[in-house]
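Note that this complex is displayed minus one protein chain, with the remaining chains in position.
Chain nomenclature is as follows: A and B, assigned in order of appearance, with residue numbering initiated at 1 for each chain independently.
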Amino acid sequence: MLSVSNLHATVGETEILKGLSIDVPAGEVHAIMGPNGAGKSTLSYVLTGRPGYEVTSGTVTLDGEDLLPMAPNERAAKGLFLSFQYPLEIPGVPALTFIRTALNAQLKARGEPEIAAPAFLRLARAKAAELKIDFEMLKRALNVGFSGGEKKRMEIFQMAMLSPRFLILDETDSGLDIDALRIVSDGVNALRSPERAMLVITHYQRLLDYIKPDRVHVLAGGRIVASGGPELALELERDGYDKYARAA
Amino acid sequence: MAAVKQTVEHVASLEKYKHGFVTDIEQDFAPKGLNADIVRFISAKKNEPQWMLDWRLDAFERWLAMDEPDWAKVSFPRIDYQDSHYYAAPKEKVGINSLDEVDPDILETYKKLGIPLREQEVLAGVIGSPRYAVDAVFDSVSVVTTFKKELAQVGVIFCSMSEAIREHPELVKQYLGSVVPVSDNYFACLNAAVFSDGSFVYVPPGVRCPMELSTYFRINAENSGQFERTLIIADRQAYVSYLEGCTAPMRDENQLHAAVVELVTMDDAEIKYSTVQNWYPGDPETGKGGIYNFVTKRADCRGDRSKVSWTQVETGSSITWKYPSCILRGEGSSGEFYSIAITNGRQQADTGTKMIHLGANTRSRIISKGISAGKSSNTYRGLVSAHPKAKGARNFTQCDSLLIGKHCAAHTVPYIEARNGHSKFEHEATTTRLSEDQLFYAMQRGLSQEEAVQLLVNGFVKEVLQELPMEFAVEAQKLVAISLEGSVG
Partner (left out) sequence: MSVAAALKARNASALPSRRDEDWRWTDLRGLIRVLPEPSAPFNGIVVKGAFDRLADDHRVLVNGGVTRIEVAADRKAAVALRLIARGAGTHANQVIVSLAAGARLRLLETYESDGGSLAHTALTIALAEGAALERVVLAADHEDAVTISQAQVTLAPTADYGQTLLSSGARRQRLETRVAHPGGRASLRLDGVYVLAGKRHTDHTSVVTHQGLDGTTAQLTKGVVRDQARAVFQGKIIVSEGADHTDARMGHHALILSDRAEVDAKPELEIYADDVACAHGNTVGALDEDALFYACQRGIPEDEARAMLTEAFIGQVVDRIWFEDARKVARAWAAERLRA
């Protein structure tokens, strides 16, 4: 599914990713863990094509298709979804309007018919109920004045509405209390399927109790420095990143 | 609360305008009035070379053709430029070599003002306390500059402007008037013709000036103006922090202070310029007397990534007209302006800054805190502009006014000119009065009204005070308190 090979990327003058490679096959969940400043968010932005994050060498493909020349919305239409570490506030645009615009744009890009308003609202009500989101909140400007936890929940709601094929969760657990964490994880797990894959970026092993990864990678100094099974996350939780930070 | 209490007690022990005394010494005056001969007289008194005299005479010609500006929100009787002495100096020979040659009365004056002119006095202070070098300007002349030798060892030139003209003509010729052109404005032009003394600083490439430099300006003579001129150049990667203090005796007539300060920073250089201005503000009841403080201060951030930071605490003068500015020419250069302006009695202040963004990725930050009390008027006037080439320019401005009493005025007049689509300007301004609720809260906890006011005012200006070097901050905090005495109740 997603294949990243020897990726180098710079922000401004600084090289942040220094030869990163990772393969996430369809149906699998991979976790990326690493110390602060390792380049985890940078990876998520490079994959989704954020301006200012420049790829200097390496390749990124989704189902064999080169992602790098694509604009961010084209990548999104291919099914790439990023749950932002710091979701943006969009003043003046109600959450529902925003999501409907996005969904229709994606459908259109894929040559599928747009979704009609009643069907969209039905879907939104159902998903909101699953994620225990007050429907009234969806009429407010997206994320404006929302708490940190509400913003994260709104990310997962958008994910549920857009049903992407490849999911990147960047520190989605931060700012969530235990109940919210369970609701959010249920939402994510509901999207697990043989055709989908995900990359779960996290700092703590806690989230991985809820979203069980098939593989765990350690990102340090802009590279994957170790990979293993779920037990690697437990080891990191116990011993910290020192060993790997030194290796990087 | 102990700290507050202490401050309050300390303040209570100070008189209102403690710098209002006169030093009785023999003075050398230029005859009253202003004409080309007076300009020649000043130049001759200072043993200036011909090029300097020519520069002054040219400025004088231009000044005659100019009109006094009237756009500031201040009003005052027309100044009679012929009714003032343009040169006043203690009777001494020029070029004193040691402190022992300085008139003991002058030394006493500075002692009373708390300015250490004897290097050993500074050294004898608390161990580890920061040292600072002083250039003391008494009316029209610099009487002494301390720590010159030590500074010279690292290549820093710190001397009076008169000396710089004689000893470093190449530097003076290169930079004088290059930031504030001779005919920039009415008062700057007048200054160019008749400027008396001031400080000159040159910090060579790569040098971090090892101590704070400061100039202490004192107007003493009657019927005289002070027209000092300061020029500071920080060459590539140099750093210097400079402090300026000013006081004057209490006199019934108005005295004109029309200074020009020019700063130049080259690549990666930084100048931090702090002012505590406490000229005599005039009589609080009648408004009689006081200094007209019409000053042009400007920095030219010529070098890439260079930085200038202006911090000012303006408490004195009957009229202040002053806009320390930054021309952000170098790529990535930055300018800062932190200001506290307090007016009480019948004072009028029209002050602010100009941040002119010319280079790409230039930054500026303006924090202005104005406090008006009594029957005073306090105006913030500022310009932020980004030219088409200043892509990535950023400005943040916060401009707050506090009103104490029913008969004062506070004005905010910002000009914002954005000429490209890649810059970002943010400006916020508020005007409020001292909160009754907060006052009551503090008084309920046992503070007197005066103490409570001070506490709240200190909170209001804190953001700016913390930009000042330590010793100045303490001084400034006291000043803030004194300036507002009797403003409530």
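To be clear about the criterion, a contact is a pair of C-beta atoms (placed from the backbone, for glycine too) under 8 Å apart; a residue touches a chain by one contact, two chains touch by 3 or more.
Bear in mind the structure is a predicted one, so any value in this text is a computation, not a measurement.
Within the complete assembly, A:Leu82 is the residue of A:Leu7, A:Leu20 or A:Leu82 that touches the hidden chain. Annotation: of B:Leu57, B:Ile79, B:Ile416 or B:Leu439, B:Ile416 touches the absent chain (contact as defined above).
The omitted chain makes contact with chain A at the following residues, 48-51, 71-73, 75-77, 81-82, 84, 87-93, 98-99, 101-103, 105-106, 109, 141, 158, 162.
Think of the hidden chain as still there; on chain B it touches residues 71, 388, 401, 403-433.
Simple rule for what comes next: only the chains that are shown with their structure count from here on.
Separating the CA-averaged centres of chain A and chain B is a span of 54 Å.
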